[in-house]
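All protein chains of the complex are present and in place, except for one that has been dropped.
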Amino acid sequence: MVDSRFHAEAGPITLGEIAEMTGAELRGADDPTRLFRDVGTLEGGGPDDVAFLENRRYVEGFRASKAGACLVAADLADQAPDGMALLVTARPRRNYARLARLFHPAPPAPAGVHPAAVVDPSASLGDGVSVAPGAVIGAGAVIGDGARIDANAAIDDAVEIGAGTRIGAGATVSHALVGARCYIYPGARIGQPGFGFEMDADGPFLVPQLGRVIIEDDVEVGANTTIDRGSNADTVIGRGSMIDNLVQIGHNVVLGRGCIIVSQVGISGSTRLGDRVVMAGQSGVAGHLEIGSDVQVAARSGVTRNLPGGAAYGGAPAIPVREWRRQIAAWKKLGQGKSSPGSTNEG
Amino acid sequence: MVDSRFHAEAGPITLGEIAEMTGAELRGADDPTRLFRDVGTLEGGGPDDVAFLENRRYVEGFRASKAGACLVAADLADQAPDGMALLVTARPRRNYARLARLFHPAPPAPAGVHPAAVVDPSASLGDGVSVAPGAVIGAGAVIGDGARIDANAAIDDAVEIGAGTRIGAGATVSHALVGARCYIYPGARIGQPGFGFEMDADGPFLVPQLGRVIIEDDVEVGANTTIDRGSNADTVIGRGSMIDNLVQIGHNVVLGRGCIIVSQVGISGSTRLGDRVVMAGQSGVAGHLEIGSDVQVAARSGVTRNLPGGAAYGGAPAIPVREWRRQIAAWKKLGQGKSSPGSTNEG
Partner (left out) sequence: MVDSRFHAEAGPITLGEIAEMTGAELRGADDPTRLFRDVGTLEGGGPDDVAFLENRRYVEGFRASKAGACLVAADLADQAPDGMALLVTARPRRNYARLARLFHPAPPAPAGVHPAAVVDPSASLGDGVSVAPGAVIGAGAVIGDGARIDANAAIDDAVEIGAGTRIGAGATVSHALVGARCYIYPGARIGQPGFGFEMDADGPFLVPQLGRVIIEDDVEVGANTTIDRGSNADTVIGRGSMIDNLVQIGHNVVLGRGCIIVSQVGISGSTRLGDRVVMAGQSGVAGHLEIGSDVQVAARSGVTRNLPGGAAYGGAPAIPVREWRRQIAAWKKLGQGKSSPGSTNEG
């Protein structure tokens, strides 16, 4: 199923090794030397594949599965078909993802600096850094151990890239400190000046953008996403946050830890998000707002006010999700030519 | 009108050649050796220009036109002004577009690999391939005959590019098989990992993205558009589909043939579109949905459910277009402080 031209194949791996690597318990009398070649789905997997079952909804597929082994939660294990090797674990999906990476390890980056890269002599490169053809690294930049700079990426002067971080092809980074184990996807733009002008009676005028972008560890920044540097403070992306493609993050925005920002979201300047905020696709937030931790914003919503944490919101302007659902139901009636919820009381 | 610094000029062309190249019928006693220099509009064209008339709405402009010749539908030809040469055809607009290309042929790409390009020795290049300065082609990549790789584009290892396909400046392609006669516009991002994480009680975790992107023949992918590779299956763009700028296409999405996806649309992961689906600008579709063939989605709509084929939808959440129009009319009354359609029954 996996195309080996694009994804390495490290199998076969023995059942015993799989159990050890995932911390799963080998149930029953299965032979720990039995070999497996790949991960697979409950439906599509064969005798050489390892599947997983975490959600009780899929237990029918589990019973009928031809997969040779399965990572499975303890309370579902007794539904297994005959002959299936059982790897019992509290986190089947998570261990399946880990197993997929074991069968298909990310290819190592070519070691060293390609002769067609341009690295300023004053830049500092850690051990095992990989710099691809056409990449440009500016004066005084600091690239951490094991970092990888892909083809035609440009790292501007004095930028710091943490250990193990990957900068995708064609991406550009300036005025930024990037943490460890981050992945900046192809074409992302980090650190350019924000949309920084103000207006007075004489018209608009540009304001120097004197801040930076701080990206903490373990952050992903999607393809062609743009993160502007701060104007007087910094733009900050908190640890473990995941940002999808084509997202706009304005100057001075602060994201807490573990935020999830889905594709085509826009976050306007100086807005602050708490931890674990989820913004679904194509939603937007106005500037200078405070969004509390654990807020969830529905797709295509437009946030125009501060949002207290720990709650879900939807619509444009965004309102608590329960009110928003009622609003949509009322609209639906308007579209069908029926009375609004208010007027039906009299009808 | 056309700036010859940017667009080649191949004229003059004789009326007889024009008739032959377009398959149009030369009506009347016009001299087939008469020379024409360019295409032009009914209003702006002069005696050396060829205009077109397809839509009866513009017949007044046709009667008053000074254009020397006109591609025209048979049933409108008798309205022509004196002295205009008539090229009668069932497809005036289409033949006008073809004629514009004849007068202004796309410039040939420089032949061969520029010395400032970097092509891995194990890559395979077909006949007449053009590789511009700064382009990078990875190990094992296969580039078809007559393909063109523009400045600073990056083609990753093992990628296949079909014959006659053009990869625009600064675009990046990985984990992908691209068909023939495609045009990937500047800055498009093809094949990066999808937004691939899942959540369990311990928080989010990354899932390896082990699929590919398959782009069939005759596809256009707009500037700075992003198409993520599949996670376990492939992301597929069907033959002849046209995708505008800044579009997001998530992992495992399947587009049928001849789809038209306008700028800033977002299609979430694992959603499948049939053939000839039209999504207007800034609309979005949630994940894991089925959109039937010949569906039309209005601009800025948000699709949250499966949509049966052959119908038009609008709004967010998207509903049948007739209901949506009624909804908008009812909103308008709300904005004007008038009764809603339901309440007027009692008023």
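Going by the order they are written in, the chains are A and B; count residues from 1 in each one.
The rule we apply is simple: a contact is a pair of C-beta atoms (placed from the backbone, for glycine too) under 8 Å apart; a residue touches a chain by one contact, two chains touch by 3 or more.
Model, not experiment: these values are computed from the prediction.
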Message: Can you tell me which of A:I13, A:A73 or A:A158 touches the chain that was removed from the display?
response: A:A158
Task: Decide which residue listed in B:I13, B:A100 or B:V321 touches the omitted chain of the complex.
output: B:A100
- request: Would you mind spotting which of B:I13, B:V59 or B:I328 touches the chain that isn't drawn?
  value: B:I328
Query: Thinking of the whole complex, not just what is shown, which of B:T22, B:S65, B:S130 or B:N152 touches the missing chain?
result: B:N152
Query: Hey, which of A:I13, A:V136 or A:A312 is the one touching the hidden chain?
result: A:V136
Field: chain A residues touching the omitted chain (full complex)
entry: 118, 134, 136, 140, 152, 154, 156-158, 170-172, 174-175, 187, 189, 192-193, 195, 197-198, 200, 202-208, 210-212, 224, 226, 228, 232, 246, 248, 250, 264, 266, 268, 282, 284, 286, 302, 304, 315-317, 319, 323-324, 326-327, 330-331, 339-343, 345-346
- request: Kindly note down the residues of chain B that lie in touch with the hidden chain.
  value: 1-3, 5-7, 41, 54, 91, 93-94, 97, 100-101, 104, 106-107, 114, 116, 132-134, 150-152, 168-170, 185-187, 222-224, 240, 242, 244-246, 258, 260, 262-264, 281-282, 299-300, 328, 331-340, 342-344, 346-347
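Keep in mind that, in the parts below, only the chains that are shown with their structure count from here on.
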Task: Provide the C-alpha centroid distance between chain A and chain B, rounded to the nearest whole angstrom.
output: 29
